[in-house]
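Shown here: the complex without one of its protein chains, the others still in place.
All chains are identified by letter, namely A and B, in their written order; residue positions are counted from 1 within each chain.
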Amino acid sequence: MTAEKKTRRWKDKWISIIFVAPTILLILFVSIVPMVIAFRTSLHDTNYGEILGFVGLKHYKQILLTGDGWNNIFNTILYAMGSLAVVIPLGVMAAVGLNNKLKCVTLLRTLIILPWVLSQTVVALLWKWLLNGNFGPVSYVWFALTGEKADFFNTAWIARITVILVNVWFTFPIVLILTLAALQSIPLDLFEAAKVDGASRRDLFWKITLPMIKPTILTAVVMQSMEYFSMVTLIFVMTAGGPFDATETISLRAFKEGFTYWHLGLGSAFSIVIFVMNILFSLIYVRILRNKED
Amino acid sequence: MKKGSEKEVTGKYANVPAYIGLILLACITLAPLLWALSTSLKIPSEVIQFPPTVIPSILDFSNYYKVLFASNFMTYFRNSIVVTGVSLLISTILSMHCAYAVARFDIPHKNALMFGILMTSMIPTVALLIPLYIMAVRLNLYNTRLWLILIYTGWRTPVLTWMMRGFFEQIPKELEEAAMIDGCSKVKAFYTVILPISQTALASSALLTAVYVWNDFLVSFTFVTDEKLKMLSVGLYSYVTQYGIQWGELMAAVCLSIIPIIILFVCLQKRFVAGMAAGAVKG
Partner (left out) sequence: MKKRFLAAAGLMALAACLSGCQGSQGTAASTNGGEAASDTSAASDEDKTLTLWIFLNPESTEDARSIVLKNIVEKYNDENENGYQVVVESMNWDKIETAAIQAAAANTGPDIINFFSDYLQTHIEGGTVQPMTQYAEEFIASMPDYLHTADSLKIGGEIYGLPWETRVYVNWYRKDIYETLPNSLDELVEMAAEKTDERGLGFALGLSEGSSASTFMESFIPWIHSAGGELLDPDGKPLFNSDAGVRVLNTMKALYDSGAMDNSVLSMTLDDVQDGFKAGTIYGISVGSHRASTLYNSDLAENFVSAPIPGFESGTPAPALVAGQTLALGKYCKNTDAAFDFITYFFSEETQIEFLKANSMTVRSSLYDNPDVQALENYDDLAAWNEYASTGTMTVHPDDYAELSVSLVKAAQEVIFNGADPKEQLDSVAAWYNEKHGF
């Protein structure tokens, strides 16, 4: 009996290693090694692709001790939180709606999810054109209705909100998909039992549905927040950070510093700041959602 | 039977707001896409016309013709299919094994390991490109599909592993234990009992990877310059040309390029609808 247990444990150990090792090795190879190199770069001066002398925390000081750097951080947080605040409720509500037994539900679901399959470049170009103040169709309708010229990209706060809304349009379907998958794996007998107890539809949602999909929502929040923190192309093509740097997020700045101005050291430092923010915020989300549970 | 009919009666009224909400949402998501479709069917001078026309005055398919036959679209398309297909297979296979091991086996420092894995997906891609470029050249993997697949797989696996682990942990352990009493090994129980009821998770993971890889620009642009190996996103971007954006052709290319993802989505969404997990627990 004990011998059998031992071989079994030994076998389990090897199986778990075989299951886990390829993933770990691959991640080590394409993420961790280059990440270490990037961190090293952030501590050095650079000239184009060339890494020069060690400068310590110079680049980090440049980010954290200047108004520019904090403006970028503020814009990033605003962009990510603003987007999450709309994307999560919208995605969950739409998923709950689509989880009903409706006619044409497949068609509706497909249509609603469509924006997600576009690339950031295409979304940005498309919306930039739709919203163009001088010849865009949306602006035309706006002008016909209000008699005033539409202005989506030329005032700091309006531009920020516009960028967030376009991001919402483009990314809420992913939250919807995740939530829908979670909703459909909730055992139906839970609902049936609750219904027998006389629970209303609203009760069902708050007492059963929401707690059951909470892990998925957490996953969605973490995933989306990471994506929003790191997003470049969408904003770059739409506003290039303007007007007056109102939409310049850290990731956009990292991209510009790295690949337009070729300050690789500073660009890498910005990337590391994003990395740290990602970790911090993920920890905060987990903490908040766990506390609520208790 | 009685229960079912009751549901229908209450459902009829209760679903009205859902319908309204969803149809409204569909309109918002669709309008820009319909605009893109309409643009792709316009002649160039009508594309930039003010006030704009909603329906093209002349239906013109020359944009589609140009995209399909006057460029390397089909080569790009094939490359995208191959790279996306292989990446989604490998990343799904890797992450489902890893996630299952973490969820069900005794692994020391499991949570630290998982957090470590997740952390790697938190580093923004722009920081990794140059180190990876230098590695690619040293390893002689520059200009290969293999390198693209390795990167996509390595970058997508952490999030997928994390998702699937949550999924596997929700599955009652009793399911495998029952199978193991019947003489299955743990591994066999995973393949024969757990995977068949994990189709929702696998489908989500496949879709997530597919869309990511299909739309990625930075990686495929950075590591492949060979015309024969280029992917669609890079080819598509070239419609934003030197002389200003060729809106008609760009939109035609976009409309064509989203077809495979829509097909994949329509195929996989049956898995969602089937609600296999729920069914299995019930039975």
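We adopt the following convention: a contact is a pair of C-beta atoms (placed from the backbone, for glycine too) under 8 Å apart; a residue touches a chain by one contact, two chains touch by 3 or more.
From a predicted model like this one, the values you see are computed outputs, not experimental measurements.
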Name every shown chain in contact with the chain that has been left out of the document. A, B
Quick one: which of A:39, A:191, A:259 or A:285 touches the chain that's been left out? A:259
Checked against the full complex, the residue among B:22, B:41 or B:90 that touches the missing chain is B:90
Give the residue, chosen from B:157, B:222 or B:269, that touches the chain omitted from the document. B:222
Selected residue (touches chain absent from view) among B:30, B:175 or B:245: B:245
Touch list for subunit A against the chain that is not drawn: 47-50, 128-129, 132-135, 149, 151, 153-155, 159, 237, 239-245, 259-262
Go through subunit B and note every residue touching the omitted chain. 44-46, 48-50, 66, 70-72, 75, 82, 85-86, 89-90, 93, 129-130, 133-134, 136-138, 140-146, 149, 191-192, 195-196, 221-222, 225-229, 234, 237-238, 240-245, 249
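In this section, only the chains that are shown with their structure count from here on.
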Subunit A to subunit B, mean C-alpha position gap in Å, rounds to 15
Within their complex, state which residues of subunit A touch subunit B. 12-13, 15-16, 18-20, 22-24, 26-27, 29-35, 37-38, 41, 49, 93-94, 97-98, 100-102, 106, 108-122, 125-127, 129-130, 135-137, 140, 169, 173-174, 177-178, 180-181, 184-189, 192, 201, 215-216, 219, 222-223, 226, 229-230, 232-233, 251, 254-255, 258-259, 264, 267-268, 271-272, 274-275, 278-279, 282
Okay, in this complex, where on subunit B does subunit A touch? 3, 7, 11, 14-15, 18-19, 21-23, 25-26, 28-30, 32-33, 35-36, 48, 50-52, 54, 94-95, 97-98, 100-102, 105-107, 113, 117-128, 130-132, 134-135, 150-151, 153-155, 157-159, 161-163, 166-167, 170, 186-187, 200-201, 203-204, 207-208, 211, 214-218, 233, 236-237, 240, 245, 247, 250, 254, 258, 261-262, 265-266, 269, 272-273, 275, 277-278, 281-282
